[in-house]
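Before any comments, here is the structure.
The complex is shown incomplete by one protein chain, all other protein chains being positioned as in the whole.
By written order: A and B. Residues from 1 in each chain.
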Amino acid sequence: MSELDDLKKKINISKNKIKTKFLPSSNNNPIGSAFRISTELVASLFVALFIGWYVDKWLNTKPIFIIIFFFFGVAAGILNVVRSTKMINKD
Amino acid sequence: MAENPMEQFEVFKIGPSLLLNGTNVSLTNSSLFMIISVFLIILFFALGTRKLNIIPGKIQVLNELVFDFISKMINDTAGLDAKPYFSFILTLFLFILSLNMVGLFPYSFTVTSQIIVTFALATIIFIGVTIVGFIKNGVGFLKIFVPSGIPVFLLPLIIVIEIISYLSRPISLSVRLFANMLAGHTMLKVFGGFVVALGIYVGWLPLSFSIALIALEILVAFLQAYVFAVLSCIYLNDALHMHH
Partner (left out) sequence: MKKILVVALFLLSISQGTYAKEGMPQLNPEFWIAQIFWLIITFFLLFFLIQKFFTPKILFTIEQRKNLISNLIKDSEDYKNKISVLENEYNQIITQAKKQAIDESLLLKVELNKRINEKKKKLADQLNIETEKVEKEIDDFKKKTLDNLPEIAGNFSTEIIEKIIGAKPNASNLKAIISEITDQEKKSRYV
């Protein structure tokens, strides 16, 4: 019985060690770095601009849709950023 | 600087030209390092599973560690429903990790610093996740673009924004990996060039910086592979359990 208790204690100590040693601190969270906002923003903008450019080419309305979709892109980017920060905070 | 730091990303043909229906699919240095990375992973598993024991050997422990790590990650991000996709996520993670790590060796080539490769990978995931979403939810998957509790007159606007947001996923996924690998390797090359240029008396300063940078790059190589896998899981989670 005492040997079992010893083992339990050892396991707990090791667990704590692992916790303190290997768990990333909150400001170095991998998920946090996954959602680095810059890429999210730029990617949305890029997609929106591409769609705008393509629609313009299709309808021959040169700068109109690219401008409209620029704003859409910014909005989508902000949406992405908000979602990302929500997800980081959830963790 | 003696060399152009971008030169390391040059893709060139090795061996004979291969044509498939008139398209050039020749073996390149990039393909070669894909093959090497895949071979390393296969070797890793083959050695680990050569003699499976209840009490595992050293490499078997590593294999099981990787399995544990990925299955935990999938459980945390996508839940138990994502279990059938375990092998895919595992493959994805190990493939990217191996490509990143192999790329850190001198004179090797970093496949993940090719935007087309990361973009193709992200696209595979994007298409796969979309297909899974449609299989699981049918046409109802389109509701992912229609958030609840939005006034009707704002709906078209929001739908366009949501579609853009959805389409931006493969872009941000691929650009994140690509940019990290590209930036790290460019900086390594630049500082390596400084070491050579400054010579033996002053060169140790950028050299020490280079060493620190390599340590950082190893971390980044792991982290980016992990992030790529985690984000894939999160997208998969969106497709499996729609919460919009």
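Going forward, a contact is a pair of C-beta atoms (placed from the backbone, for glycine too) under 8 Å apart; a residue touches a chain by one contact, two chains touch by 3 or more.
Remember, it's a predicted structure, so these values are computed and weren't measured experimentally.
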item	value
Selected residue (touches chain absent from view) among B:F95, B:F126 or B:F191	B:F95
Where the unshown chain meets subunit B, residue by residue	6-7, 9-13, 18, 20, 23-28, 30-31, 34-35, 37-38, 41-42, 45, 48-49, 52-54, 56, 60, 63-64, 67, 86-88, 90-91, 94-95, 111, 113-117, 120-121, 124, 175-176, 178-180, 182-183, 187
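Keep this in mind: only the chains that are shown with their structure count from here on.
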item	value
Intercentroid distance (Cα basis), subunit B paired with subunit A, Å	15
List of subunit A residues in touch with subunit B within their complex	30-31, 33-34, 36, 39-40, 42-44, 46-48, 51, 69, 72-73, 75-77, 79-80, 87
Touching residues (chain side subunit B, partner subunit A) in the complex	160-162, 164-165, 167-169, 171-172, 175-176, 179, 223, 226-227, 230-231, 234
